[in-house]
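Excluded from the complex is one protein chain; the other protein chains are retained at their positions.
Our next item is chain A:
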Amino acid sequence: MSKFLKFTLLAGFAVSATAVFAGDYGLGRPALPEEIAAWDVKVMPDGRGLPEGSGDVWTGDEVFAEKCAVCHGDFAEGVGNWPKLAGGWGTLDHEDPLKTVGSYWPYLSTVWDYVNRSMPFGDAQTLSADEVYAITAYILYSNNLVEDDFTLSHENFTEVEMPNADGFIVDDRAETEYPKWTGEPCMENCKDEVKITMRARVLDVTPDEEKAEAAPVEAETVAVAEATPEPEAEPEAPAVDPALVAAGEKVFKKCKACHQVGEGAKNRVGPQLNGVMERAAGSVEDFRYSSALKEKAAEGLVWTPETLAAFLAKPRDYMKGTKMSFAGLKSEEDQAAIAAYLASFSD
């Protein structure tokens, strides 16, 4: 194929002319070693790129419970539609196979690499190397691949055997499919009869077209502002500043990965926040709060602009052991804006 020839020629040029292959535009600047170290954190299947460190299953259990279990479940079994990380052994050739780290992932490096750079969801790149080793060890344990006294480190990393390591083949469509489906197709009398064998409407899982016609954002903001009590009618209520509420809506984007607020808000990674202001902490039904938050609640914590600001400034300092994996909101303006925004949603 001529396209393939072009590939080869270009690749050949790159190989044979390395010395002069360097470009001649003189654009860009050399990357510094510190910069490369900061961004190049990928780990290869043979373990290249792994930092020194280690973590055991029991530490992993604790870290996982704190930072991962809200989505992935205490035993890596997955919550709701969030990914299941354990189980599914021997299901790959069954109907609806369950693809987990244990049943499907061919390389352990992929687990380490992904947890390290992309997790926890909404708070990526905050785990220490030891924590990543510990979480990886716990996921292996959840999949019955190691015993509970196992410690994973950069030294024994490549010794771990992944059950589905040999379960993959390189794309073979060029051999198995293309020859079959190439050539002049049938134009007439291609089949004797045609019957409808399945209908989408029977299942009816198509999103409702009417539901999509949501009110524009501006209208929502106005409605929110109108719904807040008049200062005269209720002197104790703080005056609502619509600009602050609007600013809070923007800041709330940082929270949206885990919290919902407004009509139809549901508990997600974090509890839904309707009516949260001026209410006792930890009072949303059906939400599994951390014991840290439950303790504070027992001590009588109520969410006011002041307590919320203190919590949001540095969540883990204010409430040691909180499940909220959020780095913090440093700006006092942002803290006040969030409080004003949340105050605009009642139960």
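The rule is simple: contacts are C-beta pairs under 8 Å (C-beta built on N, C-alpha and C of every residue); 3 or more make two chains touch, one makes a residue touch a chain; residues count from 1.
Note that in this section contacts and distances are computed from a predicted model.
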**Q.** Name under which UniProt lists the unshown chain, selected from "Sulfur dehydrogenase subunit SoxC", "Protein-arginine kinase activator protein McsA", "Sugar ABC transporter permease" or "NADH-quinone oxidoreductase subunit J"
**A.** "Sulfur dehydrogenase subunit SoxC"
**Q.** Where the missing chain touches chain A, by residue
**A.** 3, 6-8, 10-11, 14-15, 18, 21-23, 25, 27-31, 35-36, 39-40, 42, 44-45, 71, 78, 80-83, 92-93, 95-97, 99, 101, 104-107, 109-110, 113-114, 117-118, 121-122, 124-125, 167-173, 176-178, 180-183, 185-191, 193-201, 203-213, 256-257, 268
